[in-house]
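A single protein chain has been omitted; all remaining protein chains appear in their positions.
The block that comes next holds subunit A.
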Amino acid sequence: MTRPATRPDVVMCPGGPMLLRGDHVVVDDDGVSHATTRPVSAVCRCGKSASKPWCDGTHKVLPPKLRP
């Protein structure tokens, strides 16, 4: 069997969030700290999420040129 590719810890999704694997503390625009709570977390990169710093899928309704 071939050796599986190494799994990334940080993934930039085209037009969408940044995925973070594992436990992290993310500091938002206002300096407030948010600890991750799940195996993989999605950090908003479009700035339009209502659950910042986490992605809530809002990027999908933005016109393509406003997506990250």
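Note that contacts are C-beta pairs under 8 Å (C-beta built on N, C-alpha and C of every residue); 3 or more make two chains touch, one makes a residue touch a chain; residues count from 1.
Methods note: contacts and distances are computed from a predicted model.
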| query | Quick one: the chain not pictured, UniProt calls it what, "Signal recognition particle protein", "mRNA 3-end processing factor", "Iron-containing redox enzyme family protein" or "Ribose import ATP-binding protein RbsA"? | reply | "Iron-containing redox enzyme family protein"
| For subunit A, residues in touch with the removed chain | 1, 4-5, 7, 11, 13-17, 19, 38-42, 50-51, 54-58, 60-61
